[in-house]
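Structure record follows, encoded as C-alpha cells.
Note that this complex is displayed minus one protein chain, with the remaining chains in position.
Letters A, B and C mark the chains as written, and numbering starts fresh at 1 in each.
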C-alpha cells in the first residue's frame, strides 16, 4: 500500500514532496505596509471577499527568510530541505463583516514550500528571493539591528526582477505591523484537465488558516520603500504602492496542522 | 472576476503558473529499458493497478530535454518559460486486463512543468537534470548521432545525485521502445489539511492520459547502462535495474488538452 | 607534487576547475548584428585598440548554447560538466591597421566556463541564459528551422534581465555573419591585492585568440531585434542598438589549445 501525505506516494512514505503535518516554521520578516490603488486591490479579490471600504487599498509586502521542519526536525540536519525564502503581497478585505487578509501573489525558492503552500491555498510560484541578514558582530557587513540600519528584500521570477523593498529601522516597535494582522483567508485551487472542465476546478474553496505556537520577537519599526516592477506573465505590479506606511523587521515562529474550509466556491469565482 | 487556469488567478489571467491547455511539447528522449525487482515494482503500484505478471519488473528510465508552449507560442520567445528537463521512471502494470504504463517517480527543473505535471497526475518534484546534446557539426564535442555515439543523462534533487544513464547508439531502430509504449495511467492527488482529513485527499483519482499530434522521429537504438542511487527522502533506488534492455534516443512531439478520469480512488489506495 | 592546469591543484590533478587544453566546443548560435552609439563603442576599448572609423559603432550580440569537452570526452557522459549557455557582445575595432573583434561583456551559466573564459581573456561573469531550441519533429513547440521561424535569446544576471534578442529566419545564408568575423582580441587580466598595487594587475595583456578545427553549418539569416536593459552594476546597456542589421542562426564547432600574447599592457590601460 502506498504511503505519504503528498505525491509521490511510495512504499515507505519517505518520498513525499511535503511530509505530513504538523509543520513548524521560524522566519525573519521584513514587512512593508502600504496602500495600492483601491480598484487594483478590489480586482484581485475572489468574489467571496469584498473590498475593505474603511481603508481602501491597504496592503503589505513581506520578504521572509524561513526555516521549517516536521516534528522530528530531521530537515534541520539537511537544511536544503528546511530553508526557503519567500516574497508575498497581502491585501485587506471583508468576509461578511470580518476584516481579513488575502494573499493574491507569492513566490518561494524551493519546491517543498511551493507544494506546501498550494495545500494551504497560497498561490505560489517559484522565484529567487534575497533578504539582508543581521550578524551579531561589529562589521560594516553585519547589518546590525540598530536605529538607522537598512534591510532590503528583492524578488525575481523567470529572470525578471519583481520587487525591491527597503526598511530603515528607527526603534523597537510597540505594536508591530497591522496590515497583515487580520485572519488570513486563501483559496485552495486545483484544476481539472478533462475536456470541457478546464473552467471547473476540482478544488476551489475559500479557506481560513489555522495555526498554533505563534511567537513573535524583536519587532523593530521604521520607514519603508517599495518598488514593484511590471514584467510579462505577472500582474503584481498593478498593486504598486500609491502611499507607503511603516516598515518592520521581526522574527516569527508558528506551527500548522489544520485548515478550515469556509465555503466551496462556484467555478466562476 | 479572477481569470486563469491555475494559481495565481488574476484580473487579466496572465499570472497563472500553468496557462490553459492545449499544451504542445517537443523533446529529445533517452529511453533506457530495464527490469527491476518485481516486488519493488509491485510495491509502487496504486491498488487499482496490478503487477504485469507476464513480464514482471518491466521498467524504463527516461531523460527528456523538453520545449513546450501554448497555442500562441509566446513561450518560445522567452524560452525560460518553455524549456525544461525531466527524469522519470515508468513501470508496466495491468488495469483489469489492459497493459498500462505507470509513473511512480519524476523530477523536473522548472515550476511550470511541476505544476502542469501535478494536474496530469505526474508526481513531480524539482530536480536538476542534464542530458548530452547533439550538434550538427563535426567536433569531438558535438555528440553526433552515429553508431558508437554515447548519450548520457543525470538527475539530482536536493543536491544528491539520483540517477546516471548512458545509451550507446548502434543503429536506427526499426521498432522503437516498448517498455513505455502502453497507455499511461497516473493518479491525480491533492491533499487535505483540515485536521482529521490528512489521510483523505481532496483529489485522488486514477486517470488515463490523452494526447494528440503525436509524432516521433530519428529513433536510434543500442545498449543501455543505468545507476539509481539511494538517497534520503527518495525511494526510487528500490527500482534499480536487475537486468538492462535496450537503450534508445529519439525525438518526440505531442499535444495535450484532455484527461480521462477512470476511477475515483478510496483514500487508502 | 600538485598537479592540474588550474585551481584547485591536487595530488591526482583531477580537481581543477578547468582541465588542461585542448578544449573542444560545439554550439548553436544566434548572432544579432547591429550598430551602437560609436562613442559608446569607443569607450569600451582598451587603449591598445582604436575605433573602427570606417563603420563606427559596429557590434554583434551572440547567444550560444554550448557543449564542450577535453580530448577524452568524458564530460559528455556527465553533461553538467560539458554544457553551458553564454551571452556576449562584441564590437569591431582596429589593432594598428587590422580590423579585429573585441568582447567587452560576457555572461555564462557555469563555473568551468567562467574560469576557462578568464584564461582566454573573456571578462566573464555568471548569468542565466536561455535560447530557443529546434527539435526535428513537427510540433508547434519544435521551433523548426524554416522561413519565418523565430528564435529568441535572453540573458540575466543577479536576478535582472540584461538582454532579449529575437532572430526571425528568412533563408539559408550565403555568407554568414560579418560583425563577429574579424580576428578576436581579448585582454587577459588578473588583479593584485597587495596594498598599493590594486591598480597594477598581475596579468594585463592583449591577446589574440587561436583556434583550430573550425566548422560551421546550417547558417540561416533573417531579421534581428535586440533590447539591452540598464541594470545596476552592469554597463552593457550603453551598447544598446541604434540600428539593427541581420540576424543569424548557425551551428559552430572549434577547438582551442593556444593563445598569442600580443602586448603586455601598462596598468592604466
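Going forward, contacts are C-beta pairs under 8 Å (C-beta built on N, C-alpha and C of every residue); 3 or more make two chains touch, one makes a residue touch a chain.
All values reported here derive from a predicted model rather than from experimental measurement.
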item: Selected from C:27, C:51, C:104 or C:253 as touching the chain missing from the view; value: C:104
item: Contacts of chain C with the absent chain, listed as residue ranges; value: 1-2, 5-12, 14-15, 17-18, 20-21, 43-44, 46-47, 78, 80-81, 104-106, 110-111, 114, 118-120, 123-126, 158-159, 187-195, 198, 202-203, 232-236, 238, 256-261, 268-269
item: In chain A, positions touching the absent partner; value: 24-28, 65, 67-69, 71, 73, 76-80, 82-83, 128, 130-133, 135-143, 150, 152-154, 164, 166, 213, 215-218, 251-255
item: Absent chain, residues of chain B that touch it; value: 128, 130, 154, 156, 159-161
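Methods note: only the chains that are shown with their structure count from here on.
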item: Chain occupying the middle, per Cα centroid; value: B
item: CA centroid of chain A to CA centroid of chain B, Å; value: 31
item: Rounded Å distance between chain A and chain C, as computed from the means of their C-alpha atoms; value: 40
item: Chain B and chain C, separation of their C-alpha mean positions in angstrom; value: 34
item: Residues of chain B touching at least two other chains; value: 78, 80
